[in-house]
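Note that this complex is displayed minus one protein chain, with the remaining chains in position.
Residue numbering begins at 1 within each chain, and the chains themselves are lettered A, B and C in the order written.
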């Protein structure tokens, strides 16, 4: 059950942190319709994060609820991949990050529906519909940007150049995953690579995008986001996100 | 003595927050020499802030030291002017903000040397030399930018357009100041306007800069920075600055 | 009879029909004839209202990334999203009057059209989120409920939908404040402080006193407005004072007291000089608010251009394929 709690945190933290990054677009996107859409996606992911964090807390049995886990864990206790920590503010990068993460997550969720854990299975079933839309939204924009103007194609390419170096981390098959996958509870992420590569290649083709060659962002002695070893960007995101909750720990909200 | 503590916080918080903004330049300025210079100015201001906050804490008598005041006050308890909260990242704006604040502060410190409070007087005597250099540095850059390229002149002008709307707040003559000034302890900031305007006009002339006409940034029902009513930027700055100290209140550093 | 005279007579007949529609509380629809002044007034008012929804996202948006619980974050995000939606309905309503949304956006970012001045105040603590819901949305509802019976159909219909969501938001805001008042000392301090800062600007949301509001009469005659500024302000005060009591906060007006004779609360005049200063551009956040929208608009132009270019290419391919 320590494994199950850790696994729920992995999937929950991915959603929580990507949601936080997408939220930054609200009030400053290029078009109101996209502020609405990005807020929607952020809300979906926030909802998934809440369910997964709650589940992690109840499995763990230490009395931590979703807020204790979101607001009172320190950086090395977060289990999200580093990809979702990338700074926002660039719609090319946001499009690339959202396409990559939702393609991976959808492939995962589709399999997780069959989990032997009924809670994970139910969460996955609900999330599949949402993430299908997220992937469509990102793919649609990838095609518009890639097959739009020369400038937008370059911005999309540059967005992928920022995101692709962090993609391998999604497929490392963390020990926790593998143990749970063997028990029929989780999905071994190494199995998702083929589907992921196929979808990405298809979108890239439609977007007339040649995925750039990039240097991987390596791990630290073999450890990365899933082990609590994050990027330097992450501390700032957490400082902001947790600031009020931590400023007044006695408060009730 | 409540007044004296409040006054020390005003001058200390101005220094602390401007120091924090200048620190943001270290590792990303246009030239190493300027990273060194900006770090120097930030260090001077940090030193002034530490003395003034310590003094505020000891006058107040509640056992709060410089760190308790810097890291564990909430936003409405800070007494700095809003000018120092302006976002950084634009060297035209940094130049304008530093020129305005150090011109004002030098005029004030020169008078504060004569304070009947021996601690304030000593702090002022030391700070005068430092802030003289800060003002010179900012003035030198204002002239270089204003009398440099067309583009740099426009960036300087735009920096002043961001800063000037907040200048009046420096000269409002807060009730605390006026009471302490009457007792010979503080300087009534309304008396500094003439000298300030003179220095600024002189630098503007050398920089071939016509100070732009701007709308003032108004107060909130008569209240502004000195009353703890800040800008929306300030909360983010504090969240970042205080994050680690608040994350582990039991820690010793 | 010259053509000109015929036209005039036609127009008189049209005007009479328009007046009858308005008088019988029927709806004027986009295809109906309407006087130019009516159209212009409506365009200005609906645009201003739409801009207010969009700019109004910013003070609340300031707390999205820092909301102190995941539940509050979800509530706030949904609310800000609703406001974007309201802006979209209202821009659509304005477009039925023959203007382009892109043109209205340009006017907003060039400061050639206004939005509700209240959004030029900063949201400084999370209590402000509650107070904006309670007081600002509360005042908006008092202003807007009569607009559900506005003589212009598309505007009235947009308002019905918006008002429903606004009262939901208002209740959420009040509920947040109740929770905070039952929380920590710091939370109570923040609520009181936020009420002090937002009370007077909320009263100003109804506009200047009736004596200084020259357009009110015409708007009422046209069925756009149903009550005067002062009537609405009184209604808001009467509604809000008991809510403040229930919450346990003191409104920052020593002149506030129940007048048994009038059966209304007496209250002091807001600082109308501050109101006019903010209106003239010297509020605490005017520049910041418009600049943020302008930066988003200009910084995002490459994305909009890409979408247009892609659509054109697709259309081209479609034609080529036929």
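What we mean here is this: contacts are C-beta pairs under 8 Å (C-beta built on N, C-alpha and C of every residue); 3 or more make two chains touch, one makes a residue touch a chain.
Computed from a predicted structure; not experimentally measured.
In terms of the touch definition stated at the top, the absent chain reaches A, B within the entire complex. When you scan B:4, B:42, B:107 or B:204 for touch with the missing chain, the hit is B:42. One chain of the complex is left out; on chain B, the residues touching it are 16, 20, 23-24, 26-36, 39-40, 42-43, 46-47, 49-50, 53, 66-67, 70-71, 91, 143-145, 147-149, 151-152, 155, 240-241, 243-245, 247-248, 250-253.
For chain A, the residues in touch with the chain missing from this view are 74-76, 165, 215-223, 229-232, 235, 239.
The definition used in the following text is that only the chains that are shown with their structure count from here on.
By the count of C-beta pairs in contact, the leading chain pair is A-C. Note on chain placement: the centre of chain A and the centre of chain B lie 41 Å apart, centres being C-alpha means.
Centre-to-centre spacing of chain A and chain C amounts to 36 Å, using the average Cα coordinate of each chain. Residues of chain C found to touch two or more other chains are 66, 186. In chain B, the residues that touch at least two other chains are 74, 235, 239.
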